[in-house]
Every structure is written in structure tokens, then in C-alpha cells.
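Just one protein chain is left out here, and the rest sit where they should.
Up next, subunit A:
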Amino acid sequence: MVHLTPEEKNCITSLWSKVAVDQTGGEALGRMLVVYPWTTRFFGSFGDLSSAGAVMSNAKVQAHGAKVLTSFGEAVKHLDNLKGTYAKLSELHCDKLHVDPENFKMLGNIIVICLAEHFGKEFTPECQVAWQKLVAGVAHALAHKYH
């Protein structure tokens, strides 16, 4: 369970209400594929991922990124039960997608960087604390059903 103070919860929900989920999701996934190119191993069917330009303008990347970040919205709505919220997705990532949980941490940190970029000074150190807890909680929940 993520332990968030009332202020931290507020940081999360107030920032989340202003996030352009589809755009930011595409941005975050794209950055992960550019900054950590070995993560492209999971996206063989996505077409051209050979350069930063190709990745960031790839429609499948944008679409999938949007899907991933939309799912984050569930986390924001269920801060007190991340494990339950992500139980099915956890099984999927283990049994069908075979994704090393290390990748969840990487993507989580990239989401934090994207938020910092969009919100600038509003993304205070205190805000970052809240979001680091959340992305760590989501990563942990997604890894929870691994066996």
C-alpha cells in the first residue's frame, strides 16, 4: 500500500486533473524506447523504432503510451488498493507479455520526468515525492503477481 499524506494525495490528484493523458502517455513511452533502446524488445510489431524521430512520431507508440497512462488513472483513483487494481494486469505482464518488472520502474521514472517537464516549478520537490511513491507503488503492484 502506498502511504501518502493528505498533501501528497492532493499533489497527485490536482496534477493528474491537468495531465493530457494521451499525449503524455505517448511521450513517456516514446522516451523510454529512446532513452533505454533495449526496451524496444517488447514492441517488435510497432514498426520503425530506429531513431528518436521515428519513435516519437510512431502512431502505435503514441496509442500504446496513451493506453498505459490511462491505466495509471486507475491508480490515482485507487491509491489505497494498488495491488487489487493491478492484479489482472500483473498476471498479464508476467504470463503473456513476459516483461521484466525492472521496466516498470524505468517507465515510472520517465513519467516523473515528463510531469516535471510539463509542470515546471509547479512540480515541486514535495510533489515529486508523492509521484515517486505512486510510480513505485504501481511498479510494485504490477510485479506482485509474478511467479
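Criterion: a contact is a pair of C-beta atoms (placed from the backbone, for glycine too) under 8 Å apart; a residue touches a chain by one contact, two chains touch by 3 or more; residues count from 1.
Quick note on the criterion: contacts and distances are computed from a predicted model.
You can't see one chain of this complex, but its UniProt record names it "Hemoglobin subunit zeta", from the set "Ras-related GTP-binding protein", "Glutathione S-transferase", "Aldehyde dehydrogenase" or "Hemoglobin subunit zeta". Not every partner is drawn; the one left out touches subunit A at residues 30-31, 34-35, 52, 55-56, 109, 112-114, 116-118, 120-121, 123, 125-126, 128-129, 132.
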